[in-house]
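Since the structure comes first, as structure tokens, the remarks are kept for the end.
And now, chain A:
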Amino acid sequence: MSDVPAVRIERLSKSFGGVEVLRDIELTVNKGEVVSVLGSSGSGKSTLLRCINWLEEPDRGSIHIAGQRIGIDASGRKMRNKELAALRARTGMVFQGFNLWPHLTVLHNVMESPVQVKGMRKDEARRIALELLEKVGMVEKADAYPYTLSGGQKQRVAIARALAMSPEVILFDEPTSALDPERVGEVLQVMKNLSAEGYTMIVVTHEMEFARAVSDQVVFLEKGLLIEKSDPETFFTNPASERVRRFLELA
Partner candidate 1 sequence: MSEWAIVWEARGAILDGFYNTLILFGLSVTLAFVLGCAFAYWLETRNPATLALRGFINCMRMLPFLILAYLLYYGLPSLGLRLNAWTAGLIALVVYYGAYFGEVLRGARLVLPEGQVEAAKAHGFTGFKVFRRIVLPQLIIKTRPLMGNLLILCLKDTAFLTIITVQELTAAANSVQSTYFVPMEAFVVVILLYWLISICLELALKWAGRFGAKRGFEHV
Partner candidate 2 sequence: MNGQAWLLLLDGAWTTLWISGTAIAIGVVLGLGVALLRMARIPFLDQLLVVYVSLARATPLVTLVLFIFLSAPTLGLNLDRNTAAILALTLNTAAFNAEVWRAAFLSFSREQREAALACGMTDRLFFRRIMLPQMVTTSLPGLVNEMSFIIKSSPAIAVIGIVDLTRVTNRITAVTYEPLPPILAAGLLYMLIVGVLIKLQAIAERKANRLAM
């Protein structure tokens, strides 16, 4: 069982209005791995992430989360919303714009899905939520409302919210792009801690240092094609593609 990859993507393609955004993407992410997805804007990296939990429906190809195919059921039909939701519950997502729910306190943002989706008992969910908030350094703000938090604090809460579902994989969609420069570090630090604890993560990012220090694999997307996939050392010192070399020079 342990050798089933957390995420397996095969021949994934997606177009928007005739423009191909992703073409024949192949990617396997093993349990405990951190994969950084790099590429210039418009390269399709966010779309790739959003296909993994089916926020975008791919045109072709397949995605397996911990061995279970998402979006299409065993008989080849499109999943109904309920089945889809059950599979999405096994992934976590952290957005560029945080997307916290403003009517709930920090604690209840984290507790909401375990209670409502998993049917977890409230005291149990509260205990776990407080543990996770401790982990991201936000436990003292548990009773605050999101509007009182800084961007970095919001994002740390959003990370705790994603962790609360004990996901097989956490998807990070440019988690530091909307932050003030001095707030970027605190979020990256939390993410580094998570990787050290063995969480499986796919991170779309522009933070080169982070990608280099934390990743097990770095992949590079260009116009919807996955043109480089290597370990961080190779990627940053001796990439195979000329395009990546130029990208690194500019960065």
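Methods note: contacts are C-beta pairs under 8 Å (C-beta built on N, C-alpha and C of every residue); 3 or more make two chains touch, one makes a residue touch a chain; residues count from 1.
Selection rule, in plain terms: all candidates are chains of the complex that A comes from, given by their letters.
The model shown is predicted, which means the values in this text are computed figures rather than measured ones.
Colleague: With reference to the defined contact criterion, which of 1 or 2 touches chain A in this complex?
Modeller: 2
Colleague: Within the complex, which stretch of chain A touches candidate 2?
Modeller: Contacts found on chain A: 53, 55, 81-82, 85-93, 95, 97, 99-103, 112-113, 116-118, 145-147, 158, 161-162, 165, 171.
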